Structure formats: structure tokens, C-alpha cells
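One structure follows; several queries about it will come next.
All protein chains of the complex are present and in place, except for one that has been dropped.
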Amino acid sequence: MNTFGRYFRCTMFGESHGPALGVVVDGCPPQIPFSPAHLTPLMERRRPGQSPLSSPRKELDEVEILSGVFEGETTGMPVAMITRNWDAQSSAYDTLRDTARPGHADLAYHQKYGCRDHRGGGRSSGRETVSRVMAGALAMQVLVARGIRIESRVCEIGGESDPDRFAATVLRAKEAHDSVGGILEVTATGCPPGLGAPAAEKLDAEIAQAMFSIGAVKGVEIGSGFAAARMRGSVHNDPITSAGYASNNAGGILGGISTGAPVVMRIAVKPTPSIAQPQQTVTMENKDTTVTVEGRHDPCIVPRIGVVAESMLALVLVDALCEQEIIRAFRSR
Amino acid sequence: MNTFGRYFRCTMFGESHGPALGVVVDGCPPQIPFSPAHLTPLMERRRPGQSPLSSPRKELDEVEILSGVFEGETTGMPVAMITRNWDAQSSAYDTLRDTARPGHADLAYHQKYGCRDHRGGGRSSGRETVSRVMAGALAMQVLVARGIRIESRVCEIGGESDPDRFAATVLRAKEAHDSVGGILEVTATGCPPGLGAPAAEKLDAEIAQAMFSIGAVKGVEIGSGFAAARMRGSVHNDPITSAGYASNNAGGILGGISTGAPVVMRIAVKPTPSIAQPQQTVTMENKDTTVTVEGRHDPCIVPRIGVVAESMLALVLVDALCEQEIIRAFRSR
Amino acid sequence: MNTFGRYFRCTMFGESHGPALGVVVDGCPPQIPFSPAHLTPLMERRRPGQSPLSSPRKELDEVEILSGVFEGETTGMPVAMITRNWDAQSSAYDTLRDTARPGHADLAYHQKYGCRDHRGGGRSSGRETVSRVMAGALAMQVLVARGIRIESRVCEIGGESDPDRFAATVLRAKEAHDSVGGILEVTATGCPPGLGAPAAEKLDAEIAQAMFSIGAVKGVEIGSGFAAARMRGSVHNDPITSAGYASNNAGGILGGISTGAPVVMRIAVKPTPSIAQPQQTVTMENKDTTVTVEGRHDPCIVPRIGVVAESMLALVLVDALCEQEIIRAFRSR
Partner (left out) sequence: MNTFGRYFRCTMFGESHGPALGVVVDGCPPQIPFSPAHLTPLMERRRPGQSPLSSPRKELDEVEILSGVFEGETTGMPVAMITRNWDAQSSAYDTLRDTARPGHADLAYHQKYGCRDHRGGGRSSGRETVSRVMAGALAMQVLVARGIRIESRVCEIGGESDPDRFAATVLRAKEAHDSVGGILEVTATGCPPGLGAPAAEKLDAEIAQAMFSIGAVKGVEIGSGFAAARMRGSVHNDPITSAGYASNNAGGILGGISTGAPVVMRIAVKPTPSIAQPQQTVTMENKDTTVTVEGRHDPCIVPRIGVVAESMLALVLVDALCEQEIIRAFRSR
């Protein structure tokens, strides 16, 4: 199941070293301005090779819009977008055809499907997130027209919360042939009250699914998150005033429905599993062996995940906006 | 959207003080033994009124199976189950018809739908979790036949992690007309490798959605969770041996697919928002006012949520088993 | 899969001789007036035992609304409805536990599920259409508010197209221990242009699925239908004028989208398969045998199917209205 969303449905495809990756966005409203120019800024933020902290791989990531856009606007028809793979060095992965990289999905894919495109991680590569950013760029256009704005910031890297120390922390790990993780905060401001619906479509439930669908995410908290477990109700409850909520422990969501306050979440990103150290593992035939993952890997992907998380949040919010519009259309008071 | 699952589809309904709550499970395989006897133990664990720590409300929670079961077995047809509401004291909620309780979805529902069944919280009441436990009981029967077992335990209550102090912590909050939250750990053992699928159907993404769909949940972590953000890759990666994974930071899931190791998660539960203290709030017409939520409320719902979280995990696992069976049926090697 | 609709989602359940049949309508807009009084007229039209032409079975068909309606209006929450089975004479079906009735799904169910509730046909009984009429009654309330009206009429029974001869045709078949089929026309007037969407959600495709989901239907045609295959384009194309379409061969739908002209379809209903004549068949163990289907069966179900077909059309139209509202909400011109 490579489709996100019930109304604004984004079906993603592509492998790290295959011909192309892409997405089809079905259910996009008509008359939304959209062109490659709206894609470039977001694609740039995701692209590696931009600093010594990220992978030196080159991903040109030019996007071709194949359908659903005419004369600079969406038409209501499915919007298909692809980006070609260029700098793929597949032969670097030859030794991994039969060896499972620890912390990766290699063995799980093999056990499930009985076959896989091992080159560069295939479908489970972080490269698949280009599809999410493409879809996110379109979703952002829908949100912009409604005055909704999404931002993210890195809260922690490798246990450090002082931004001045982020670079040094990453470089230290890189020198040790190791990697670090971190924590991101993502915020949406300008959300109207009423987004989300009971039970399975709760806004926080949809957000959590979207965030956990990003490869390296191990935890999600909304508003007060895990800290809520240590608060008393009298402290945690956000007082409501005629001018709005007096605090935001709820993270902008109550009962699964947006309150109008900023929607705030934090996500935990694990350290990149690809490290150039010998690690204990097995072959696809379950023989013990060791593997050292060479290649051009990011020692820390936290900063690059920001735009991916923003994109996933954008998809969830547009989907919720669509649901909300159905309710509004039939309400008489 | 009150349906969980894509294959084992559970559609839930019902309000706290309406005639009944229930669930329709569509896509349940045939020939699964199922009867009210399989429901009782789980329903009992969710039921309030059993200790001084929980609400004194009486919920008899007898379940009637309306369809899909014949001569003690499922038939492959939708299994509908309902439980009647009996001890509802709706008049206790009369003052809340026009007043939003802080920490509750009252105002959000009003803003979204323009109307609501205010009695006892209506659809957003914790009482709706009976539907989840009914569906969970059926899912457990499917899992049992596959040797999969789900358990939960309370890790923390009100910041205390020593179980000997849980009761005292709750009673202290109760005496102060206040409430406490906590942390639960839920584990599934016996899961085969291969459950889950890329992107939107990632097992951890589905689990996170299921857990956040429970009213009071503010955070979810899988395996190492937020601690992963502070580990290095060389420490976080679980070594793989021919005898299995040597550690389980992954929490039994890599790349969204189960590894065969135990699936482990922790969820943060906020303190019950209903407290018998005056709180600042607004009316549905946005006038400032205060509210004191009287009534028979739990000072801590963490222990009662255990069986609900187990049920939700069971739904996710059965759904993933169904998806996995399609893959297996077509695989030739 | 017992759910109809993507937006106005109707999940149906129940067997002919089980405790109850019902439906959960999820995605119903709030503030729609709804009460048992809206159900009765439609339920009455479906009910057997009203004329010598239909089965003498008594189905009281009182509907209980279990959720989603408060103070006479829908709340936006799932609307669950059930009706109990009363006059079931299950023992009359004892001989059919092991014998497949020709023209029925008995053998197919047995082959697929390995078990079945054989009493009265179980889930595949025509009795399951009560769920459709319950959901249809709610959908009609949504349509009424939009000025959309659905009607049906019997065009043919047993090859006769003169209504004066319908009763005689049915009685003649009944006396011969036989049954007859017929053709129904169903029409929706007042539909706005724009209902339906390309490809899988084409309005005519959704209608065809809905109609074929009714047990006895063997054919569906929209507008000119099979006659279109014998027309030339110059005759079939409906001229468009500023006052509207000058003819309606399209049956109110072009490219899968409603044109604003009446939506018109015809459905072919096969003769009731339950007949009191010896017929060649097999046991569930595939031994040759004969069966005579005794019991209180309709010699012709065409008139009773009218309200079922209207209900199914209503579900499709409300679903399309919901989709249409999303598009409208985002359109700027």
C-alpha cells in the first residue's frame, strides 16, 4: 500500500536505482496554481550533497509533471510527477545482494517478498522520500491558499540541543565511521478548527501514521507528548478563553479534531543505519557474516528529514481539509 | 471515518448515552471459533467500577453478536456486535450542553459539526472504546490460532515507575480533585517476519495510527523510541545472527516490516481531563465562563487503557496478516 | 466487502435467520433530519406478505436507530440501524443444510468459505436488502434537501409490458410452481450537473456496481443502453441547447459525469430461483441429487426490488454529492 490519504490520495513508487521515482496525486482540487517552480525550493532542501554533513551523492531531482496540470493550474485530474535517477552507482551495492545490512529492511524484504531490488536499498531507500516532497509541494499550494503554514526545526542532534554544536556532533560521528540521530519539531499554524474526525481519521492519528511512515522515525509526540504522562489534569488541561486557548498542551488537537491553535509535534529520528564499520549480520540464506556498509551515506539525516516531515504533514492537512469541506457543505447552521 | 483496517475492517459506532455501541467486523476469515465467552475476559478488563481507582459507573457490557457467527464459528460474513448502555445518567450532563470542558473535544465537535450529542461526551467519550475491545476480542482469536500473543503493562503512573506506588499516586490525585496520566508498554510476541508493507502500510505507521486513535494518547514510540535520537548507529543497529536479532532497538520492525523479534511499543497517556475543579472555559457561543466537571470520572485511566491498546494492536496485526497472506499465496520461492 | 460508498459509507451485515440485520452509515453529514418515521414508508414497500403476488412471510421490520442521531437530527457520527428477525422458520431449511439450491449461491459460498449459515440463505438471502433500504432512507433525506427525487417503475414482468397483465402473469407462474423475472426503470430527477468523476468513480460505473450488487440483477443499461449499439452517432448524440439537452440518450451522464438531465437506467431481474419443482443438483459433497425448494417464496420479486434499486441509487448519488462538494469548495471560478 503505497497510497497516502483518502481524499487527496498520493500513490508513490520507485526504487533508489530504478529508472525513476514518482507520485500520482489523485483527488487534487482544480484551479490550484502549480508548476516546477513550486517544486524546486522543497526539492532543494531534501537533496543531498550540499554540505559536508550530508551524503556527497548527487541527485539532480528535476521533476517532470506528466499530467493533471494545464496552463499552470491543476485541472482536478490526477497529477503525476516523476524524477529520474542519474548518479546511481549500482555496482557499489553488488556485495549487498546477498547480505542483510543491520538496521535496514533488507532481510525483512527478502523474507516477505522472496526477492528484492537490492541496489541502493531499492524501495526502502531514503531516496523514496523524493516522492513525498513532490506530493508535499502540491499540498503546500493548497494550504497556502488557505493561509496554513508549515515549518520545522531541528531540536536535537546526537543528544545535543544547542544548534551551535550540531555540525561538530555530526562530524565527530562521521570521523568515527558512525552516525547520529535527533529530534525534529514540526508545526502548522493557521489551521482552522474542525480538521480531523473521530476514530480512525483523528488528526493526530493520521499525523502519527504519516510521520512513522518515514523510514527512520522511532517516536512521535503531539503537544505535550510523553511529558503529559507526568502532569496532573489541572495542569495539562488548556484553559479556554473567548480569545482562544490559554496554553497548548494539546498540540492543537482535541478528540482528534484541530482546535485552531498551532498543530505541534516532535519526531524522533534514529541514527542512520549505514555505517562504515564491520557489523555482525547474516546472508539471505541465514549464514553468519559481517558487513561494512561502504558508499556515500549521510552521517545524520535529521536536517534533510525536515522537509519530508513537513510534506507528510501537508498531505495530512489537505486530506483533512477535504473531509471538512464535505461537512461544511451540508451544514445548515 | 470510523473504520479501522483495510482487510480486517472494523467499523465502530455509538455514543456514551445513546441506545448502544458496537462494531461491524468485515473481512473476518471464516472458521474462527468465536462466542460471547471469548469477549467476557477482555470486556471485564476494560469495565469501570472495579476498584476505588476507577470510575464507580456500572457498565454491564454484555455483548450481543448479531451476525457473522454460526454454530460457534465465524462464517466469513460481517460480524456485528453491540452492547447496550444502561447506567447512563444523562441529566448529570445537562449543564454541559452549552459549556466546553477543557481537555475534551466538546468545542472542537461543536465547531466542526454544528451540533453534538453532549451527553457523557457522546461519540468522543472514552466509552467508545468498548467497540474496540469487542473487535479486539475477535482479532485475538485470529492471532491465537497463529501463535501470536499480546500483552501490556503499566510502566508509569503520574511519574511513578514503582508499581507499589501506583495506587497511592492515583488516590492522592483523586483526593485533590485532580487526575494523573502514565505510560503503557504493549508487546506482541510470536509475530512472523514479513508483517507490514512499504510506505503507508508500514507496520509501525499502522500501529502509531491505531494507538493515537485512542482518546488520551499523546505519544507513541516503537522499540528504542525517543532514546534512539541520542544513540549512535553502531549502538542502535541490532546485530543479526543466524539465531536471530541480538538486540531489539528496532522494536521488532525494520523498514515497516516485522522482523520476527517481539513488537514493542510505549504509549503516553495524558491525565483524565474531567476533574472536579473549577476551570476556565467558554460556552458554545464563546462567552467566558468556568466549569467544574462533576460526575463519576476515573482519576486515572491508564490501567483500563491497557486492554484497549492491546485490542488496537491486535486489529493492526490481523490486518497485516491478511496482507501477508496475499503475498505468500503468489510467491513461488 | 460489505461497504458501499467512499464518502457516505454504508457497511451492511446480517443473515436471514440470525438475530438481526443492519447497517452502519459512516460519513453522513450532520444536521439531516432523521427518525424512524423516515424509514417506515420505504421499509413498507420492501416488506413481503402484502399481496398474493409476494411471499406470505411476515417481516415486521421495525428499525431501531442505535447511534448517530440526536434530537431528531444526524450528528455527523456513524448512524447504526438494526432490524430484528422474527418470523424465521429455520427448521424449514434443515434439508438444505447439505443441498445446493440451483440458481442460488449455496454451493459457491460453501466452496469459498467452507462453512455457511444455510438457514434461509444466510447472508445471500434477499432479506439482506433491508439493510440497503435502511441506508437508502437516510440517503433520501440528504437528497430531498437538495431537490433530488428518485422513482422507479416496473416496465416488464415475465415478458409482459402491459401493467394490467402483470398480476395474471405472476399468478400463472405461481400456479405452475414456477417464477418470473422482469425489468425495472429507475430515474433520478433534479440531479445537478457535475456528479461523478473520471475513471473508477464514473457515475454510471458506480450505479452499475450498485445495481448488480442486488442479488437477482443480470443486466443494467443507462439511457439508450443496448439500443445505442444499433444507432448511428448522428442519432445517438444528444443535441445541446442553451435551454438544456434536446434528448437524453445519454441517460443523464456523459463521460461519467451527470449532465443535469434525468439520470435514467433499466435493470433486468432474473426469475426467483426458489421454485417448488424438483430440480437437479448436488450435495455439498458433490453427490447428484434433486431438490424441491418448499417454503414461502415470492413467485416474482420485481416489484419489491424497486425500492431496493431506488435505495442503491440514492447511496450512489449522495456519495457523488460529497465528492462534488470537495471540488466546489476549492474552485475559485
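Order of writing sets the labels: A, B and C. Residues in every chain begin at 1.
Throughout what follows, contacts are C-beta pairs under 8 Å (C-beta built on N, C-alpha and C of every residue); 3 or more make two chains touch, one makes a residue touch a chain.
Values in this document were obtained by computation on a predicted structure and should not be read as measured data.
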Contact residue for the chain not shown (choose from C:S16, C:S67, C:T259 or C:S311): C:T259
Sole residue of C:L42, C:I65 or C:A105 that reaches the chain not shown, by the stated touch rule: C:A105
Residue among A:K112, A:R132, A:R232 or A:R304 touching the omitted chain: A:K112
Residue of C:G182, C:P262 or C:G306 in touch with the missing chain, whole complex considered: C:G182
Positions on chain B where the hidden chain makes contact: 6-7, 27, 29-32, 76-77, 142, 198, 322, 325-333
Missing-chain contacts mapped onto chain A: 1-3, 9, 11-15, 18-22, 24, 26-27, 30-31, 64-68, 70, 73, 75-80, 82, 112-117, 122-123
Contact set of chain C toward the excluded chain (per top definition): 1-4, 6, 12, 100, 102-105, 107-109, 111-115, 123-124, 128, 156, 158-159, 173, 176, 178-183, 193-194, 197-202, 204-213, 215, 217-234, 236-242, 246, 249-251, 254-260, 268-275, 277, 279-282, 286-288, 323-324, 327, 331-333
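Here is the rule we go by: only the chains that are shown with their structure count from here on.
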Innermost chain, where centres are averages of C-alpha coordinates: B
Most distant chain from chain A by Cα centroid: C
Centre-of-Cα separation between chain C and chain A, whole angstrom: 44
Euclidean distance of C-alpha centroids - chain B vs chain C, Å: 36
Where chain A and chain B are represented by their mean Cα positions, the distance between them in whole Å: 25
Numbers and ranges of chain C residues touching at least 2 other chains: 27, 30-31, 76-77
